[in-house]
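Omission of a single protein chain aside, the complex is shown with its protein chains in their original locations.
On to subunit A.
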Amino acid sequence: MATELSDAEKRKLLRERRQQKFSNGGASSRLNKITGQQQNSFLSSTSVLDEPKVTPSGNKKSSNVSDEEVEKSTKEIQDLLSSIPGNKDNSETDAAETNPEVALFQQLLKMQQQGGGFQNGSPDASTPDLFSSLLNNDTNTTASATQMLPNFVDEKVLKYYKFKVSKLKSYIILIKWALLAPYVYFIMHPNPTVLQASNLLSQIVERSNFFSIFTGLEIVFISIYYQMLKKLQRDNNVTATQNAGGILKYLTMIPEGILPIRNIQGKIGLALEYFDVASMYVTDICFVLVLFGVMKYYHSSFPISVPIEPPIAGIQ
């Protein structure tokens, strides 16, 4: 017995049937059917419905983003990032998921493509807009697409840069502490007779000279660190302000002119950089103080017995 369907049920069923026809590659196949009618047609038969999704909310990835050149240019940095321990965010999809700005940028890029009409994705000349202007600055649209993803690349570069800076800092501290530990050992030694053989060495282990030598050592190492940091910034094309944390991000939201100080972002960025260097000095002072305590305890607990020289004959 045939069942009568209500209008709403019929509409729902038809809707589902329509959606089914467009799913699982059906959409592209339909476009292919249309373009197949015409010989020498240059129209794309790739459907938006068959493009991979980048966000759970259903926004599709821009076709420009998946361009081979973009993939090639980002592959290298992705490989580098994948080698960094603990780095999970090494895919384009993750970047869009974890970074709403990237997803939004891709969506805006896609809207621009739609806005420009469908034919070969070329921008509509009658309605030039920001994206079209950007594209027009470069005749190579693929190259432009690559340029239009600075956030995506910068994000990766920034992570890589931060990793390198942490590594550099760790090495510098390690070397410094490796030198400071024996130095403090001898400084705290109650009878450093071994080093008194040389005048220079005896001057070095002289307690009154400790502060000058420690500060000299700090200046040398901090200078080396600062120079290497600058080199890293140049190599990775990262500025101090880009690497700075939350304070600068909030400062960028304040329009220029509101605050009485000009270029406050640059100044605070520089101050943060000096603070980073100064914090290394403070850390070393703390380390040395702890070492003093440890060595004092060590020398008092384990006194080195000074050999008693035999009496010289004739003196007795």
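Keep in mind that, in the parts below, contacts are C-beta pairs under 8 Å (C-beta built on N, C-alpha and C of every residue); 3 or more make two chains touch, one makes a residue touch a chain; residues count from 1.
The working rule: contacts and distances are computed from a predicted model.
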Hidden chain of the complex, named as in its UniProt record, picked from "Eukaryotic translation initiation factor 3 subunit I", "DNA replication complex GINS protein PSF1", "Glycosyl phosphatidyl inositol protein transamidase complex subunit" or "ATPase GET3": "ATPase GET3"
Hidden partner chain, touching residue among A:10, A:230 or A:267: A:10
Subunit A, residues in touch with the chain not shown (by the definition above): 2-3, 5, 7-8, 10-11, 13-15, 17-19, 21-22, 27, 30-31, 33-35, 37-38, 41, 43, 47-49, 57-60, 100-101, 103-104, 107-108, 111, 114-118, 124, 127-132, 250, 253
